[in-house]
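Missing here: one protein chain of the complex. Every other protein chain is in place.
After this line comes chain A, so read on.
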Amino acid sequence: MRILLIEDDPESTAFIAQGLGGEGHAIDVAADGHAGLKRAAEDWDLLIVDRMLPGLDGLSIVRRLRATGLQAPVLFLTTMDGIDDRVAGLRAGGDDYLVKPFALVELAARVGALGRRAARGPRETVLRVADLEIDLLTRTASRAGKAIDLQPRELKLLEILMRHAGQVLTRAMLMELVWDFHFDPLTNLVESHISRLRGKVDRGHVELIHTVRGAGYCLRAPDPVAG
């Protein structure tokens, strides 16, 4: 992906550029608000915007870009973790909000998810990964043609995983996307639900839901060579 990073702190810039570069993304950097606004008009797959910038703040940049009709997804990256700040960021036209300090896996996962979202066409009503299938209109799921009995929230979790098939979803992302929870749980909330879902989806079949150590979970079709 071609990513524009609008960030004034050189250390953060180096860290992000190196981290995301390793994932195969091409990173360009703008070090202040005005340069960021100017360069954002170019063709990018994703913008990563710091909120506090010299010249023009991140919220204003994104507001202006959205006013001119720019569609590229925007990820806010900021130390501002006030309770209202995330809402303000999303309202300004951001697609995701990540508070510093963050883990690189978290950033990489969110970047991956956002890029994927942008690339996708109109919303499908049937999602398919290998022999797993869910129909979003009838709210039913099946594996290898056999119906799976899922609770509404389990279906939601599975839908999220399938929409991001092949992508790593961190626990925090799943908390937000499935339950709209914006806090760090002390209990293994996500693990419990994933393990239940695995019991219903993967038992007796080739494993589709994988644990990515130190990062999160990923639903993907089995490798044809290994499978």
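The rule we apply is simple: a contact is a pair of C-beta atoms (placed from the backbone, for glycine too) under 8 Å apart; a residue touches a chain by one contact, two chains touch by 3 or more; residues count from 1.
Heads up, the rule we're going with is that contacts and distances are computed from a predicted model.
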Query - Hidden chain of the complex, named as in its UniProt record, picked from "Luciferase-like monooxygenase", "phosphoenolpyruvate--glycerone phosphotransferase", "histidine kinase" or "Sugar ABC transporter permease" - result: "histidine kinase"
Report summary line: Out of A:Arg39, A:Arg66 or A:Arg196, only one touches the absent chain, namely A:Arg196
Query raised in the report: Residues of chain A in contact with the chain that isn't shown?
Result: 81-84, 87, 99, 101, 103, 151, 153, 179-189, 192-193, 195-196, 214
